[in-house]
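Written below as structure tokens is the structure these notes are about.
Heads up, this is only part of the complex; the chains shown haven't been moved.
Going in written order, the chains are labelled A and B, and every chain counts its residues from 1.
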Amino acid sequence: MSGTTDMILVNKDGKRIDGRTPDEHRDIKIEAGVLANADGSAYVEIGKNKVLAAVYGPRECHPRHLQDPTKAIIQCKYNMQTYSVSDRKRPGTDRRSVEISKITAEALEKVVLTELYPRASIDVYIEILQANAGTRCAGLTAASVALADAGIPMRDIVPAIAAGKADGYVLLDLNKEEDNFGQADVPMAIVPSTNEIVLLQMDGNMTREEFDKAIEMGVRGCHDVYKLQKEALLNRYSDGGDSDE
Amino acid sequence: MSKKIISEIRRDHIFNLLKEGKRSDGRKLDDFREIKFETGIIESADGSAVVEMGKTKVTAGVKIIPGTPFGDTPNLGVLTTGAELIPLAHPDFESGPPSPESIELARVVDRGIRESGMVDMSKLCIKEGEEVWMCFLDLYAINYDGNLFDAFNLASVLALKTAIIPNEQYGKGEDVPLPITCLPISVTSAKLGSSLILDPNFDEENISSARLTVTTDDDGNFRAMQKGGQGSITLDELSHCLDMAVAKGEEIRKLIG
């Protein structure tokens, strides 16, 4: 967020460097049921982000001391592949991944009927194949579809998207340049049926007015993502989704 | 922090009081516990502070050391923040590599400081591309009774605010204060049932469904936020949290100003 640049990120006509309007998200592609072994899976592209999510479970919980006798626990592992970013990432878990894994699992807890599976674990794996600003939202969006694809009972599906600020404008779904040289980033995820927020982070600099606008934009963006999530799941079932099992 | 157990009775007691707008320790919903602090407690650190919020007690220390800048920011100093939930502070804390909880704490505190520009990193350049001051900010929980986010944030701000760049030690002239531009203050709301409270203690934290930490700068603008917990917050609740964070942030800023 703290980068500075001479680059004009939003021009006089309110157009962004990739031609989008401020409240327009990047192209989004969602596909459900893309992996044969996983109980559920999804592939998501948001702009140049490419993300795979897989769900295994409900299954026996390891390590056992994490078992909850009243409900299933959701364990999430977000992982950036080494070549997904411009500087090679070292393999293995870093602090950023740990944080994202934690808040992603927490966001999913709200909608999964974990109480149906005491002592079990529902394991969510998110692999970032290519990163271009917005991977945590793309990952959560994919994970949510993968959970539904796994047939795990859910109250709703969770869509996620970021709003933010660049060149002084509040914008939806920042791309890499806007993220690097902008002034704020607000990744968020909601429960669409109630607009409750299940994931929210913010960093940068925003007035209350700007932030309110970002949230409004983000909620609308989430609903757009939600529509595409549902379409992906519909396609999955109409295509005879269990073909590769 | 994995297994937080609290008896049904205590839980019911807290919830019953909250229905009447009261808390088990007599506070109002938007009250913090008494905040005590002291700076300069550790002479071997270049800046240090101890903060107590009720029975929660934490320390922060800063070591400032010459080092190599990152390739993409050759003229900026470096800030590194670590938080340790040492087993001395609570029976649930364990030795070993940092837990997800301690990593989240360190990263959220770091974000508030970094994004607010509290420390003017451009003034920490010794020789562009070659040598800059590196600030190692380390946080320790000494006694844990809830709300480490705000206690760690406050201790960090106090330690940095009173920190000295040790020029003399490295033969670089006179010691000078670390260049500080503002005081980012985080205020954490916890959601218990349908109530929002500030500065949750251990019991309240354990039975809360969601948490929102909001860090504001001197102008009351937002610099960092982090929602936590397995519950959700509504848009109205969000708005209330923001109001409280601005108001209480200003109050705390005055307290330490």
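In the analysis below, a contact is a pair of C-beta atoms (placed from the backbone, for glycine too) under 8 Å apart; a residue touches a chain by one contact, two chains touch by 3 or more.
Not measured: the values here are computed from a predicted model.
**Student:** What is the chain count formula for the full complex in this file, using the labels shown?
**Tutor:** A x3, B x3
In this section, only the chains that are shown with their structure count from here on.
**Student:** Measuring centre to centre with CA averages, how many angstrom lie between chain A and chain B?
**Tutor:** The separation of the two C-alpha centroids amounts to 26 Å.
**Student:** Give the list of chain B residues in touch with chain A in this complex.
**Tutor:** Touching chain A: residues 2, 98, 100, 103-104, 106-107, 111, 114-117, 212, 217, 220-235, 238-239, 242, 246 of chain B.
**Student:** Quick one: which bits of chain A touch chain B in the complex? Just the residue numbers, please.
**Tutor:** Against chain B, chain A makes touches at 1-2, 65-66, 95-96, 98-99, 101-103, 106, 109-110, 186, 191, 194-208, 211-212, 215, 219.
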